[in-house]
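Can you keep this structure in mind? I'll have questions shortly.
As you look at this complex, bear in mind that one protein chain is not there, while each of the others sits in place.
Entry: chain A
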C-alpha cells in the first residue's frame, strides 16, 4: 500500500514538475508548481512527518505561490518573451550547454550515493512528530535555529527599508 502510494506520488511530483517547465502560460506553471508542492507534502505524510507536510503547504502553497500568482497577474502573459526566445539560436545553444552541464553534475553527485538504512530495531517512527521536531530544534540545533531567525529578521528589515517611502518623496 505505502509503496504503491509512494510511486503514485513520485510520478505525480515529476509530472507536475515537468509541466511547470513545459507550460507556455506562466499562470499554468504556477498552478502546476502548487500541485508539485502538494505531492511533496504527500511524501512527507508517507514519511510520518505531518508537521513538515502542513508547514510546506502553508508556507509554499499558501503564501509564496500566492505572491507568485499575484505578480504574474500584473504582467500581461509573456507572448513577446516567448517569440524573441524562439528566434534566438544562441539562446538555445546556451540553454542546451547549461542544461547538459547541470545534468552531468547531478549524475556525478548521485553516482556514489548509498541510501541510508535505519536500523529497524532502534528506529523511532515518531521522529517526525511536532513534539520531537521541536525538542530537536531547541536543543541539538539551537544555534542554527537562532541564526536562521536572525537571518529572517534581517531580510524583513531589508524589505521594509526598500518598501519605505522617504519623506518628501512623491506619493502615488
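The rule is short, and it goes like this: a contact is a pair of C-beta atoms (placed from the backbone, for glycine too) under 8 Å apart; a residue touches a chain by one contact, two chains touch by 3 or more; residues count from 1.
Everything that follows uses one rule, which is that contacts and distances are computed from a predicted model.
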| item | value |
| --- | --- |
| Absent chain [UniProt protein name; select from "Putative ABC transport system permease protein", "Acetyl-CoA acetyltransferase", "NADH-quinone oxidoreductase subunit H" or "Sodium transporter"] | "NADH-quinone oxidoreductase subunit H" |
| Residue, one of A:5, A:73, A:91 or A:148, that touches the chain absent here | A:73 |
| In chain A, positions touching the absent partner | 25, 27, 31, 34, 50-51, 53-55, 57-58, 61-63, 66-67, 69-70, 73-74, 129-130 |
